[in-house]
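The full complex has more chains than appear here; those shown keep their coordinates.
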Amino acid sequence: MRAIEIFPNTDNQANLQLHADGSLRHLLTLEGLDRSLLVDLLDDAERFVTPPGRAAARSHSLVGRTVANLFFEPSTRTRASFDLAAKRLGADVLNLDVNTSSRKKGESILDTIYTLQAMQVDILVVRDASAGVPAYIARHVNDYVSILNAGEADTSHPTQGLLDLLTIRQRKGRFKDLIVAIVGDIRHSRVARSAAQGLQTLGIGELRLISPPPLAPDPDAFPHASIIDNLDAGLRGADVVMALRIQRERIGSLDGIPGIDEYFANYGISTDRMKGAAPDAIIMHPGPMNRGIEIESALADSPASAITQQVANGVAVRMAVLERVCKAMELR
Amino acid sequence: MRAIEIFPNTDNQANLQLHADGSLRHLLTLEGLDRSLLVDLLDDAERFVTPPGRAAARSHSLVGRTVANLFFEPSTRTRASFDLAAKRLGADVLNLDVNTSSRKKGESILDTIYTLQAMQVDILVVRDASAGVPAYIARHVNDYVSILNAGEADTSHPTQGLLDLLTIRQRKGRFKDLIVAIVGDIRHSRVARSAAQGLQTLGIGELRLISPPPLAPDPDAFPHASIIDNLDAGLRGADVVMALRIQRERIGSLDGIPGIDEYFANYGISTDRMKGAAPDAIIMHPGPMNRGIEIESALADSPASAITQQVANGVAVRMAVLERVCKAMELR
């Protein structure tokens, strides 16, 4: 693993993300984006959802545009999702899996970006293990390039947040009064951060973050959530339960949790544990799942599971974001 | 290399491969597919063959469809062939070279498949080093996804079998009464298995499998073939000679065959050895060739060689299969 680099702080990303008229220029984080913009994106995405067995949604709105997937961190699922989203909108797609070992300092990231910009890439989809990289890039590109964050350190994964919001809206029909419980390695989770930011903006009833104490987040990172270490207490009456992926290596370092079986017994979500949640509660997971560790396999495949729906919504949400930043560019 | 996994047995794949009306749903193996379906596929493929210097055949029959090449085993040639076949039919193509080291158990294969299915991939082209994987996947996908086997352990490589059949039909004009000799590492060859199954269904005169005894197959695997260890005896009067690629490492383990020169002297196909075959015999090879080991270089480039024709037919056959499974899906 390479050392984590230090990038300028990421204050005021919300402003950085918007054109002067309020339209979306970059998607770096859900933090600070206002409610109407989030709802517009979810409504756009809804148009790109088609039922299984029907043709995938397509449009020509990115014909003549170039999308580059610049992944400094390996990914199969998210890269595939952006790749398909861009192709189904008619874009030319350039896939670049860049070995970060050849990347020593901020300058050389920018030179890669300037090169792609000179090649008239319109949209850069960036995944990086260092916090601040997408915003750093967004500050340096010219007026005709949009940056989409496809996963940034432990900090942010805004398209994942959007697909989670869309899935909840489809399954629950509302956000108001919902109790949402996120379970697992909250401390290191960009998925939890982006979901929490979006849910806060859309206005749910209660957000609970459940984890072993060593994996609990800094409370400042989640100002409106309650932090809980008892799973049953946290799940009580929850409408939405979101299990997070945990790195197996991390389990061994947890007090009183010597192995996978103990982790599952204490923090794994099972059909049995879900009995404490609301009767029609749904279970979500960002994937890829460790079945039998953070989630019981049968539960993942049960009617309560929204997991494959999340994946389908992922393509739809990315199509919506790609289309929206392209349209905003054309207005200028 | 990862350990070989155990998948449920693969009986009744023929039924698994067909829709209720007999049309092709998946292509997992040539075993059990009936004569008329094989002939239809060869006829379809023939339409996609154009002579050198003419434009490659194209159609729009997969426009709006998504094909994912999911290669758990590395491949350049077969992946390129499927990639071009899908693109020339207008499909969106997703190339996924998946590190199998991250794949520990059957469940995680299925999660990858469910993810691609949720992204509305229509056709999954799968290559895997473990026997049973394509059928295992086919049993678990929904009604709107087709699985194409692009190479499975030592077991099956049905599109290779089809391209071999097409090449023989083009060069010989018939199957009836043909003597076909396959030479080399039969024991470990999915190419030999698929060719034998197809040739048996189409009805040739005689199939001979020629190899050093340690590389001879289990006779049960090839019920209608004669197993021979003398090359000259095996080639006598043969109309079609198919040399197989041998792994160089394997040569050293063969009794009385201490090195490459001895292997070539005993089992290499040369212009001289071909004198014992029929006067108009052709030589085939699935590629990539070890020139000077299993085949004499000059012979590979001679008029008797059908090797580049096999490659050209490979794209045509894959276009035919892609188009046929797509059409069968649309009828439902």
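Think of it as A and B in the order they're written, each chain with its own count starting at 1.
Convention: a contact is a pair of C-beta atoms (placed from the backbone, for glycine too) under 8 Å apart; a residue touches a chain by one contact, two chains touch by 3 or more.
For clarity, every value in this text was computed on a predicted model and none was experimentally measured.
Note on stoichiometry: the full complex in this file contains 3 copies of its one protein sequence, with 2 placed in the shown coordinates.
In this section, only the chains that are shown with their structure count from here on.
Contact residues on subunit A toward subunit B in their complex (touch as defined above): 50, 52-53, 55-56, 58, 76-77, 80-81, 83-84, 87-88, 287-289, 291, 297, 308-309, 311-312, 314-315. Across the interface of their complex, subunit A is touched by residues 64, 66, 68, 92, 94, 96, 98, 107-108, 111-112, 114-120, 142-144 of subunit B.
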